[in-house]
Structures are given as C-alpha cells and as structure tokens.
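Mind having a look at this structure? Questions to follow.
A single protein chain has been omitted from the complex, and every remaining protein chain is retained in its original position.
The block that comes next holds subunit A.
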Amino acid sequence: AKSGMGADFIMSASIVDVYSLSCPASAPFFGYFGAAAAMFLANLGAAYGTAKSGVGISGMGVSRPDLVMKALIPVVMAGVVGIYGLIIAVIISTKIKAPSMDNGTMRPQYTLFAGASHLAAGLAGGFSGLAAGMAIGVVGDIGTRALGQQPKLFVGMILILIFAEALGLYGLIVALIFSASPTGTCAE
C-alpha cells in the first residue's frame, strides 16, 4: 500500500484537492502520535518500575539471596505494563489508513474524528501505564527490602502490587474502547 507519491501522480490528469475539514491531511499526525505516546509513556512507567524495584532487590539480595527469585515479581509486573503500551500502540497503528490513489487523485481514508479518538486512546493508555509503573516501582522497592527482613510480608506486597497493576489495566481498557469507536468515512 503506497502512501508516497511516485510516477503515477505525474501521469494523471484533472488533479483535485479532495482533503476536507473532516478528513484533513494532518489527521494521521494525531493518530500516530497517540500510538507513539502510548508506547513511550508506558515504557517510561515500566522502566521506572523495573529500575526502582531492581535497586531494592539488589539491596535485599545481599543479605537474603534465597529470596531474590520470589522478589522478582514487581519486575515482571512492570514488564507487563510495557506490554500494555505495546498492545495499544499496535492496535492504533493498524487502524490508521493511508490515502489511496483513486482515478488520479489521492483520497484520504482517515477522518479527523478517528485521529482525535486514537490520540485520546494513546494518551489514556500511556499515562495510565506511567502511573502504574511508578506505583509498582515504589512499592516494589520498599516491599522487597521489607521482604528481606520479614518473609511473611510476601503476600501483602503482592496484593499491593496487584492494585497498582490494575491502574495500567484500566488505561488499557479505556484505550481499547476509544480506539474501537466508529470513525466515519471520508467524503467521496
């Protein structure tokens, strides 16, 4: 599916600008930026969660090396937040339609409404992933350090981490709902 313009354009006649206010040429910017924001914001959250819990685990592991494998759970949950961002970004990217060549003119296929809804989806999912990752990081850091001193805290730490992970899940659900909204069609 070519979206660039090549020699075909030169050979056509009767060139018309069919971009309209409902399907402007700038609509894909918002959609793609939503996908990008979902990915890199969720990645920021996942990176924060991984690094902060990793520091706690490294500190705890010096005195209790036997508990390190159990303490890796916050790291896995932070990785899952990154995957939420990946899912949202891929779903949005595949819904953005390139303009198609039709009888000598390039017709847009992507409405501004769709661009706005995909931007909203990406920002919702991305910032929620950031929030979840930050929560997982802080809880994982201090939770693993406390786990090293009191192994009975394991279940309590997991429960708190699950609530933190749920925030990312809320963002994923809302992002999927936004990106599934009906987008309308461009004028013929």
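Miscellaneous remarks
Convention: a residue touches a chain if its C-beta (ideal position, glycine included) is under 8 Å from a C-beta of that chain, and two chains touch if they have at least 3 such contacts; residues count from 1.
In the analysis below, contacts and distances are computed from a predicted model.
From the set "Queuine tRNA-ribosyltransferase catalytic subunit 1", "Centromere protein O", "Cell division cycle associated 4" or "V-ATPase proteolipid subunit C-like domain-containing protein", the protein name that UniProt assigns to the chain left out of the figure is "V-ATPase proteolipid subunit C-like domain-containing protein".
When the full complex is taken into account, the listed residue touching the unshown chain is A:Ala46, out of A:Ala46, A:Ala131 or A:Ala164. When the whole complex is considered, the residue among A:Leu86, A:Ala120, A:Ile158 or A:Val174 that touches the unshown chain is A:Leu86. Summary of contacts with the chain left out: across A:Val55, A:Ala120 or A:Ile142, the touching residue is A:Val55. Contact between subunit A and the absent chain runs through residues 1-7, 9-10, 13-19, 21, 24-26, 28-29, 32-33, 35-36, 39-40, 43-44, 46-48, 50-51, 53-55, 57-59, 61-62, 65, 68-69, 72, 75-76, 78-79, 82-83, 85-86, 89-90, 93-94, 96, 98-99, 106, 110, 112.
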